[in-house]
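Please find one structure pasted underneath; my questions will follow.
Of the protein chains in this complex, all but one are displayed in their positions.
For reference, chains read A and B in written order, and residue numbers begin at 1 within each chain.
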Amino acid sequence: MGRIPMDYLLNRLVTLFLTVWIAATLIWIIPRLSPVDPAEIMLGRMAAGAGTVANADEILATLRARFGLDDPLLVQYVKYIRNVVVFDFGLSTASFPTEVSALIARALPWTLGLMLISITITFFIGNLLGALMVWERSPKLVRVAIPAAMVFTSIPPILSALLLMWVFSAQLRWFPLTGAYGLFVEPGWTWAFAQSVIYHGFLPALSIVVVTFGFWALGMRGLMITVQGEDYTTLAKAKGLRPRYILYKYMIRNAILPQITAFALKIGLLIAGQVLVERIFAYNGMGKLLYDAILDQDFPVIQGVSYVIILMTALSVFIVDLIYPLIDPRIRHGD
Amino acid sequence: MRTTKTLLAVSAAALMAFTPAWGQSVAREDTVIFDLDRTIKDPENFNWFTPGTKRLHGAHQAMWEPLFILNYETGEMEPWLGTAFEPNASHDEWTLSIRDGVKWSDGEVFDADDVVFTVNMALGNEDLSSREAATVRAQVASVEKIDDLTVKFMLKSSNPRFAVENFGVRIFGSMLIMPEHIWNGQDAATFAFYPPIGTGPYKYASGATNRMIWDRDDNYWGAATGFTDLPEPLRLIWLESGGEESRAQLMAANQMDAAQTVTLGTFEAMQFQNPNIIAWKSGMPFAWSDPCARQIEFNTTVAPWDDANMRQAVNHIIDRSQIVNVAYEGTTEASRSIFVQYGGMEKFISAVEDAGYGFSASADVAAGQALIEAAGYAKGADGIYEKDGQDLVANVTVNTASTELTRAVDVILEQLNRAGIAAKPVPVENGVFWGTALPLGEYELAYTWLSCGSINEPWASMGRYTAKDVAPIGERAPGFNNTGRWNTAATAAYSEIVDQMGGMSVGDPAIEGMVVDAYKYYREEVPFLPMVQASKLLPFNTTYWSGWPTQENNYNHPAHWWGHTHQIIHNLTKSN
Partner (left out) sequence: MADTTELSRAQIRRMKRFDNPWRNPKLIWGAGLILGIVFMGILGRLLWDMELVFTGSAPLKLPPVGFENLRGQAGVAAHPIGTDGAGRDLLSLIIIGAPNSLLVGLLASCIGMSIGIFLGFSAGFLKGRVDDTIRILADVMITIPPLLILVVFQASFGDVSLTMMAVLIACFMWQSPTRLIRAQVLSMRESGYVQMARLSGASTMHIMFREMMPNLVPYLFGSFIANVTTSIVTAVGLEVLGLGPQRIPTLGRTIYEAINSGALIQNLWWWWGIPTILLAVMFVGLLLINLGLDEVSNPRLRKL
């Protein structure tokens, strides 16, 4: 295992911090540039929702204090940043008086789950396919996949989601049109629930996989071509090692490293794309939460969801950046 | 590849062949699943006097029974817990007779004490804000028990419609009687009434934010006394379907028996996939006309809509038949007056039309634009009218709860924009729409159905826009009446005639002329504009259950979130 160089770590940490800070600031400034004062609208909306809630006046008073809505802008900003650090985005206006953070906490696991599964699958399939495209022993058919992979990669996941949904949900009716689990199963650690989750998550995950595997495959193909010409590959072949062994141990292992850095730049688009896929499938994640909030003009939720997704993106990039030097053998050599 | 496919097919099959896995299992063929169009915010609160989803998740369809049920088809008020409700000659004293043998599901007897207790609770507590409680508070002076089965109501003023307005499930619900032995001593504004009990044939079994389950009570008083038979379904479920697509899929897959209203296209798609799906009418337009015709409400305190001519301009610009054809796909018809187009209302509608006060189904954009220009506006380069550098803007508040409403508003917005009014939607969530936007007057224009009320007489609708109900902006309009704060000299003249009508008995021949007289003032100032009749396309599934209300089997109307659904449930029989 390599060690993470101190200045590199510091550099990445500063970037992470700056990213999150700039995003949070943008989210705060933008609505204040708008001709209509969102703080006022927000309070108005909440007061409106308050008509149906028993101790609404108290809640609103606490809220005013918490966000300092009567303070000067700078104080408001400082309070806002302090609140954001602890994920306090205030109360939803549409489902007053629910905390925005509670809504996000409910939606986030779904989004994270779907993301992890689809990224793992697409990374695995994409890289394997990319490697096979170069390996001289793979069937001809694999090489045909190159143009297909290219074409798919240029299409955003929202379009693949629509197509898959139409074919498999609306036409063939093999999969459900909406939701993350059946209406008739009780959420819990039961087999029925797990089954329902897989069943509902299959198409959303597939829509992402279909349009992202090509990215990996093409990148891997390029890297494999380089690796193929390296001395160690030639040496391994000369030693008479089994071709399959060479493929896995010598070629893929060395080619996969740069793929991980390429991933860092892709994360933002991937997550944004998934948000839209969730909206199409009315999947119970952040995408649906965001879409519903837009429909109901629930501004605190829009703010909160945007911030959390950006934070998620920045954190993923940070983690990938950290993993890279840990597994890069060249840095190990430098030790 | 083949294993994956097999695995997929098997798991898909396993998942499709579900059985509801809640509580002890009841077979699907013994269960009726109703559609709920909203989230149950607090599933452990059954205090229906306060706002929230506390009734239409089965509570007033299966557990709490009404005193009477208005039959929309015959116009008769059918007895249920009550047997008779007789007024005196001046309609200011009403005597209620209660059915003998009614019992609460915990075995206690339901009697006059419960009625008196509940009415007194509503009279004495301003915090009980449900429409029914507010109406009782506004009308009843005092209530008195004559004997165990007789209650006498003394009204503040004469009201020939007292029984049906308050206790007859005229629109959506009725004043529900609560058990005195449970509510007594509780703070009515905060009491959660959990677990709830009622007199009906179903008992509360379990609830969550997206569903409510009710199981049959085999000791139901109605079966014991011979009033009715025990209903056939063993279990009733109200389930939040979460939108039209999932609704359609549940119905097509036989996982739901009665759905909320859908658009024509979706209904056709459902029927295409599942021929067992029916609606009120067996052919086009399939839909049932709900008594609450759609309208545009103006906030008459906000410029420029405080100007009657600007409201008239909007009226000219609106093309009602286009709304019918595009937003409702031809399932409804344009409104000709403020009244619902039921047979019983026809004579009033014709009278109004004959006097020249009708509304046109088509638009006259030029006439509308002339009115706008007369008000000092000129068209800017972007095709939008401007005055003093300000665009002419119309913000239309729309409830996002249903596609029907947002679609209709989309069409209206497009018509206004093309004519030069910068119309924008203000989408609000159901709770905000009813909780504050409307009652507090926090809107400019809104797509509503607040003139709703008249079924066979004109007063119920006309009486909602009188001067006495004008509340200041920011204060609650009583019972959603006159939320537009229409308060001019014309309002006063209008109110005088309408108030006079209110004291006259239904069917008095003089009323027709008075309607025309009062309508004249309304039509001059149009505080709200009738748009189209409301159509409800409610799909029912006959795979497991038959006996749903239809035009042929019209024991009552099909709005299964209303309090009359007791009748539907008693009429259901297993399909073969």
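Here is the rule we go by: a residue touches a chain if its C-beta (ideal position, glycine included) is under 8 Å from a C-beta of that chain, and two chains touch if they have at least 3 such contacts.
This structure is a prediction, so every number in the text was calculated from the model and none was measured.
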*Pick out which of A:I4, A:I117 or A:A272 touches the chain that's been left out of the picture.*
A:A272
*Which listed residue, B:K152, B:K281, B:R407 or B:H570, touches the chain dropped from view?*
B:R407
_Looking at the full complex, which residue from A:I121, A:L162, A:I198 or A:A262 touches the chain that isn't shown here?_
A:L162
*Among A:L13, A:A65, A:A105 or A:M150, choose the residue that contacts the chain missing from this document, as touch is defined above.*
A:M150
_Interface with the unshown chain - residue positions in subunit B_ = 244-245, 248-249, 263, 265-266, 268-269, 272, 319, 322, 325-327, 329, 403, 407, 410-411, 414-415, 417-418, 424
*asked:* To test your reading of the contact rule: which positions on subunit A touch the chain that is missing from view?
replied: 14-15, 18-19, 22-23, 26-27, 30-31, 34, 36, 38, 150-151, 153-156, 158-159, 162-163, 165-166, 169-171, 177, 265, 267-269, 271-273, 275-276, 279-280, 290-291, 294-295, 297, 299, 302-303, 305-306, 309-310, 313-314, 317
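The working rule: only the chains that are shown with their structure count from here on.
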_Interchain centroid distance [CA atoms averaged], subunit A/subunit B, Å_ = 43
*Touching residues on subunit A, where the partner in the complex is subunit B*: 44-45, 47-52, 54, 93-96, 173-179, 182-186, 192, 195-196, 198-199, 202, 282, 295-298
*For subunit B, which residues are in contact with subunit A within the complex?*
8, 11-12, 14-15, 18, 20-22, 41, 50-52, 190, 210-211, 239-243, 245-246, 249-250, 252, 255, 273, 400, 426-429, 431-432, 435-437, 439-440, 442, 476
